[in-house]
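As you look at this complex, bear in mind that one protein chain is not there, while each of the others sits in place.
A, B and C label the chains in the order they appear, each numbered from 1.
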Amino acid sequence: MASRRAFRCEIPVRFGDIDQAGIAYYPTLIDHTHDAFEEFWERAVGIPYPTVLLRDRLGFPMVHLEADFRKPLRFGDVLEMEVSVARIGRTSVTFLYRAFVRRGRRPAGPEPAFEVRATTVCLDMRTFRPKPPPPRYRRLLEVHLRRGTP
Amino acid sequence: MASRRAFRCEIPVRFGDIDQAGIAYYPTLIDHTHDAFEEFWERAVGIPYPTVLLRDRLGFPMVHLEADFRKPLRFGDVLEMEVSVARIGRTSVTFLYRAFVRRGRRPAGPEPAFEVRATTVCLDMRTFRPKPPPPRYRRLLEVHLRRGTP
Amino acid sequence: MASRRAFRCEIPVRFGDIDQAGIAYYPTLIDHTHDAFEEFWERAVGIPYPTVLLRDRLGFPMVHLEADFRKPLRFGDVLEMEVSVARIGRTSVTFLYRAFVRRGRRPAGPEPAFEVRATTVCLDMRTFRPKPPPPRYRRLLEVHLRRGTP
Partner (left out) sequence: MASRRAFRCEIPVRFGDIDQAGIAYYPTLIDHTHDAFEEFWERAVGIPYPTVLLRDRLGFPMVHLEADFRKPLRFGDVLEMEVSVARIGRTSVTFLYRAFVRRGRRPAGPEPAFEVRATTVCLDMRTFRPKPPPPRYRRLLEVHLRRGTP
């Protein structure tokens, strides 16, 4: 388990993601971390995010976000977005996104083009108040806890 | 009244609106017609769209849209977005958007850079079913009926 | 070939696609047709759109768009976006998008939730002037010409 590879999903940099400077517009990259978040719930955790919200009445709104943008992204780049859980607090869950880039046929390099550390709070959607994630959620999220330093 | 100038609002073409081809990405322009739609309700009709939705429980979802894109738009262009009502049916309202462009200090030219004709249906948001717009709405919208062609 | 099934790709309706009315915001759906357009070039035509633009210096900007929105889309719906070519003119190419919806485990129904007919013009990106699509492009696009009425 120590060597388990973190969940990854592919997100292409789109034509409309590019800005006046010719690179991907960073608010769009933040938007893509939410795409990855939704893929993570569906394919890694095993509870699709619509089910989290609409059946289990839980939400994970953003409370604190830190992002580092290290390399510009171009049209045609494919993001291999790695999603892991950095920390599970009493009512908070911190997710870590690392975007590795595939350009053309070369495999993605070892250095992420950008990294986002995102602290969410587990919210009861009926009361809009924080609550500890239910045991099943905690257990499923713990599987994706990132080992070692982030 | 025949010569009344239609409602206009200003919407700048933003840094992030630009795409890989160096011009404004057309889905973003469609998005900007909705910004103009919201300004129109607030400043021309006199009922802010949040009030329409949340107090009066009406919505005007899009059912048919036709758009003509005539000139590419660049970063720094300012859209003078003209909004008028092309037709009020039994339960439908068709809006017309014409985007005149101001580039630098020159006033906007007489030819729109793009034009959108958008047919919405008046919806009862409690039942999600079409209904005729209430008389007050009809009256306020009729003021902005576009005379003559298109 | 007459019965060849048109190209389809899957695009999930995302958390952020939803608007104040609780359904997918239509400018975002238009944006998703461009995602499908890019997938179409890469996987159906066989020339990724970055190659079209950056190597072959061609672009296909939108000149006329018609859209019909028939059913509201919800968070968790998956769009099976069908892309075909409706018409190839001298310098124009018209694409047809039909969005079939998969909700939960049921297969997508036979009626599209929305349909977009989009006329683009083939542009020489060096001069920003229309030009006939090169023979190779015409040939590859003709394969996806939609038979019968649209």
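Quick note on the criterion: a residue touches a chain if its C-beta (ideal position, glycine included) is under 8 Å from a C-beta of that chain, and two chains touch if they have at least 3 such contacts.
Note that the coordinates shown come from a computational prediction; the quantities given were computed from them, not determined experimentally.
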item	value
Residue of A:Ile23, A:Ala44 or A:Val93 in touch with the missing chain, whole complex considered	A:Ile23
Among B:Phe7, B:Tyr49, B:Phe69 or B:Phe100, the residue in touch with the chain that has been omitted	B:Tyr49
Those residues of subunit A which, in the complete complex, touch the missing chain	20-21, 23, 25-28, 30-31, 34, 50, 53, 59, 61-70, 72, 125, 128
Touch residues of subunit B, complete complex, unshown partner	12, 14-16, 31, 34-35, 38, 48-51, 53-54, 75-76
Missing-chain contacts mapped onto subunit C	15-16, 18-22, 25, 27-28, 75
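Heads up, the rule we're going with is that only the chains that are shown with their structure count from here on.
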item	value
Arrangement of touching chains [line / ring / star / complete / other]	complete
Degree value of the rotation bringing subunit A onto subunit B, based on Cα positions, nearest 5	180
Most centrally placed chain - per-chain CA mean versus overall CA mean	C
Cα-centroid distance, subunit A relative to subunit B, in whole angstrom	35
Geometric centre distance via CA averages, subunit C-subunit B, whole Å	24
Residues within subunit C bordering two or more other chains	31, 34, 50, 53
